[in-house]
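Shown here: the complex without one of its protein chains, the others still in place.
Moving on to chain A:
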């Protein structure tokens, strides 16, 4: 068989969340990615975030393109529907799915090859349309599945495993997302679970286009000296702007108090984002400042991580289209079909 299912056994003593689900309920099939791949750590963070938010697993639709990263939805939320579409075109499929049923949670998972090259247009347009989703790019700077070609997020001057120098400029998806009006923009690192988990949780809670770029080293093709997406490089160059916890309307799930000021951002669903600033004057509600901040640090070779921007009053595509609250996929003939009498009138107007 070409798949590996997880054994069904669950230890009765596993901790449960508010809905009575255990971690196992948020897991999927056994990963077939390379042992140590950054993508698997992101999978673990997604599982953790969904567990902590007490999401009903089957209310999530997880959609991806093609690539190692895009395979990962098979490895989490085994009880939800997944869709591994075509290379780079996850955003349109997700947009359609979202239009059909506004009541589910949409998790888009993509790679840097998937989103910054073949799917660059779809990435951009789904963001500017404000589709209500959590769009995660598992960014390793290479094409993992096709074995190590540079992707469009590879930094200029970085080296491939074979020693080839990349001479093209890199696309910074975070900068683009900010420019296109994403209402939640963050960057993180697959190895930094304590930062990534609350970011994912906050993105899921956000109503609008939430984008998270996660640097995720490819240990097979991009974890060597000369790569700017390797574990060591990112650890050395990481500058976190804030630490984030998600507080729901009820009990806070985790609250870690760390030094520095705490900024609480109220979201429309009642969730509050607690931003723990490292940089005392970082304001995560200022798009323009975020763009400048990002560029300044990029020029210094620093990878800024954390929640860079959030718009607490964001609206989504359904608001823009002014669609009914009832999911479109539940409407029936009686709701949709104008009937023969209306058709008679139309006929009469065409004579």
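Keep this in mind: contacts are C-beta pairs under 8 Å (C-beta built on N, C-alpha and C of every residue); 3 or more make two chains touch, one makes a residue touch a chain; residues count from 1.
Here is the rule we use: contacts and distances are computed from a predicted model.
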{"item": "From \"Inactive transglutaminase family protein\", \"Putative spermidine/putrescine transport system permease protein\", \"Ferredoxin oxidoreductase\" or \"(Fe-S)-binding protein\", the hidden chain's UniProt protein name", "value": "\"Ferredoxin oxidoreductase\""}
{"item": "Listed residues A:146, A:194 or A:323, member touching the removed chain", "value": "A:323"}
{"item": "Option touching the unshown chain, where A:82, A:208 or A:306 are the choices", "value": "A:82"}
{"item": "Options A:54, A:101, A:285 or A:302, residue touching the unrepresented chain", "value": "A:101"}
{"item": "Touch criterion as defined above, residue of A:31, A:45, A:69 or A:122 at the omitted chain", "value": "A:122"}
{"item": "Contacts of chain A with the absent chain, listed as residue ranges", "value": "1-3, 5, 56-59, 61, 63, 73-74, 78-86, 89, 91-101, 103-104, 121-122, 124-125, 129, 317-318, 321-325, 328-333, 335-340, 342-344, 346-347, 350-351"}
